[in-house]
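For this view, one protein chain was removed and the others were kept in their places.
Naming follows writing order (A and B), and every chain is counted from residue 1.
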């Protein structure tokens, strides 16, 4: 695989006269890819059924003539204003019951059949016209599904669709829905919540106190499935006209839909990486970390998503939008330190990315993103991002081709578990994502390269160590596959704590084959009342009390079992702080026969093919294993 | 009175096959009472007008056969889903104007006549069928009125009912409403808010800036009266069929309706005591106190409610739901320390409870409260709560019968004052409840046993010391009764600061007979600008400037009068901090001829009949008056 660069371009924003020059400069900077079209619906179909493709034909021709390869986006994230007249009820509805109006983007409900038909029409037009175009080398469906909290809608369309989804989930003998089965699954006898018919079921917002968690979990699964279906509608149309690979550009820490399921219908997983913006608005970081890395981004957040989306893409990963300078949308929007754009680009490649595209070519002088940096300033002068992109292009030109390599350590990330935790955190602010991210960070501090896996991965036996914290529901197949993997397993807390309908199973959790341990009860803790461990560090936030005869690896200062082991299985009965988590990873690595490092908080490494990459996110040099890493640097070495 | 224990049970949640065993285990653990039925409407009336009582007949028979006494709840807190089809407008409406939907509980507006008729029907069915059942030994109406902020509704039904309530309050000569009287009472000439007709009057939400406080206070009184009427509807029906006592289970710190008025129609006041949950979400405690007592609960909060609801029950008090382990609903849900379930139970008895029932028998594996501990785990294994309940049962068996005793000190709690302060706190966050609770805490730290009284108590002359802080409206009868009581009186701040229509009276407050003191003006203080007192401590948050010729007991460091006394009356012109409050209680006790202690912050005592109970909420032993109280302990002693 030859690694490449690209950018995002909006010919419709600029005078026709400068397209050739833009294309020439892109190619001259060493860029390969140019993504276009994904917000241009009002220019492609200015009125219902009247199409205007001439300008797009010409733009593709100009870009292609310069040697660029086009990624063509479907414009369905930005339906034009006339669409609202045709389908006034297509808008999503927020949890307060208010329609989310036209005037920005993503103003549609995934469940609206009329809007989906409109999408099918425009995608058909595009696929038919450009499916065989030699310059169109990839497709992108829509843009950033789920961004701006758009997965979940409380619209009438969503209510109707949810009822249908539930009939299919609880089909009954005559296959048209068995409401008793639903009542049983949800435990609706509690508080007289029983339904007489599927049409009695409402969406779980605006209830007097919390709704039934089983109701909410099914609603969250439904909402995710609606995204999958929406995306599949487009991929099926495109594939009918084109054999070019199809991608979608996911966002960072958007977990409201199951990316693995969307990814199953795509060829490539790409994502939009904004390290500085994310550090301010979604990274699980302390204030001290936010201050320390304000101009560099979190040392693990990008890597985590590269590893996650590489799994979503079944090996094929792109960064479709790479932050090139200050952005406009975070609470604070500092400029990256010099070198960081290059570092982020190489980090993506080290984690298996095939391409990194910078967003956007030229800073727009108008509308919502006018303060979002581009590779060019609004006056077309080169910005810092382009300087670094050109450097990366030169370095790539000299680098060999690479192929994917499996990491020795796996970490399971399960969207269903994320929803279950969100519905029932038990303690304020507890989040599955953060639990997994804490584990990922500890694995990386120990020097491990990590593959993230879906819970239904068929590759479990390829790993020496598998971490799978917080899997609230573990189907029997997963329990069996893990046990059969031969890997050292790091499970808990909350493993198998619920059945598939969000009920506590009996026998009590975790009920893992081969582990003599039962969670007698659980508790959540005030942040100011952690429980001290005998060997140092604490359990914080969430804790389980075990009845166990297994080997006890860690106890509280009161002698209660916290980490227990039996065979290949290690069970962690609580949320460990970084000290205790570090110790746990070292113990588990030892048992798995994996050597560990103890990296500085700013230093990370990643093995890729024949090379090891070292990253220093800090503003000072650090010595590690006999080498010095300059500040804000990436270092590529041949592996031992 | 023989003190007893009980539990809450949901036969409809469990297989018929285990009912007998459950009943046997309850009785075997020493429990007397079992509450059932209060959430079972969908099983009692599965379709409108179709009743299904067989299962309940059987459940009562099984429980009764085991020797248990049944408390039968009316199921009106959880109307079934079909009810919403029959009465779509029965849902309460929140202050933002949004209906509060089906899908949890308490989804009804107290003012909806159609729903009230449905309640009358189901209660009639239950009362007729079980009114003479020998095992049904008590009734519970509905469940936790006001919980989840459900007292106040901004629905159309509430608007209509409010207008009628106002016509009755301002009847006029022809008794159909005198709108001028209302305009005068509310001072509507201010800002041209005058009404031409009662039908012009809206509910006081969503106004541009704050609504008229007189308008809001009448609305709050109306809302309270609607709860009273709703409850009375049920008690009248039950009493027509049954002579068994009737209770309702109140909540902690729900003050949106007048519990004394609801209680007047009932035989027993019971409440639902969740010490750990309440400490996290409603106790007026500092963060340091929350941390210190995270696993014990606040040392005064339960006691306060026992004393309050004993007054509401006119001497008859139960705990209908006692926390037995971690709960599910607080921001953080730790497990109680061992011994606390026993301590809480004995504390209730020390404050006059007849019965303590644990919620619930077995932890439910499904729905909203699946993480709420029971006496049994979901797998029917005994949990810590049952261990301690059994111990209490054994101790009770050996304890003598008791009768009620009056305390020497009284504290008046007035729901109307709570609403008046909430409407017009003058300083951010100032709360009548917290002022009274601060006073209660200080009285308890001084070793006093306290009776809480309603403002219209006819027993004022039974006490040596009566504290009545913050009574914003004092009817003349109350002023007279207090003066005639012969007790040392502790009044202020804000005593008699408003007339019955929420206006400032002239002559200016407090205008107390026998006290030469006038509040010239008042001010509220930033938390960081308390006013220092000459003898130590501060006034904080709220302060009055007095014109007075009375004896001055406390002054600011600037020499301004803060506490003044004349005859039996002590007036406190501000909110004292704990230091100053401690001094005040000692001075007042001296004047009343009552000896004081100076208890450790974790230690409390309570006299009941011939015994004094000592409680240590701390995790270390404490010496007090020549005895040592072990950690987390209750000690019962014969009184001197």
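Convention: contacts are C-beta pairs under 8 Å (C-beta built on N, C-alpha and C of every residue); 3 or more make two chains touch, one makes a residue touch a chain.
If you're wondering where the values come from, they're calculated on a predicted model, not measured in any experiment.
*Asks:* In the complete assembly, which of B:174, B:286 or B:529 touches the absent chain?
*Replies:* Among B:174, B:286 or B:529, only B:529 touches the chain that is not shown.
*Asks:* Please pick, from B:520, B:557 or B:619, the residue that touches the omitted chain in the full complex.
*Replies:* Counting the whole complex, the residue in contact with the absent chain is B:520.
*Asks:* Of A:25, A:43 or A:129, which one is in contact with the hidden chain?
*Replies:* A:43
*Asks:* Touching the left-out chain: which of A:89, A:156, A:184 or A:369?
*Replies:* A:369
*Asks:* List every residue of subunit B that touches the chain not included in the displayed model.
*Replies:* 96-97, 186-196, 200, 202, 204-215, 424, 426-428, 501-508, 520-526, 528-529, 545
*Asks:* Suppose we count only contacts with the excluded chain; which residues of subunit A make the list?
*Replies:* Counting only subunit A, the missing chain is touched by 10, 12-13, 39-43, 46-47, 75, 78-82, 85, 92, 96, 98-107, 147-148, 150, 280, 287, 290-291, 294, 325-326, 328-329, 331-335, 363-371, 373, 377-379, 381, 383-384.
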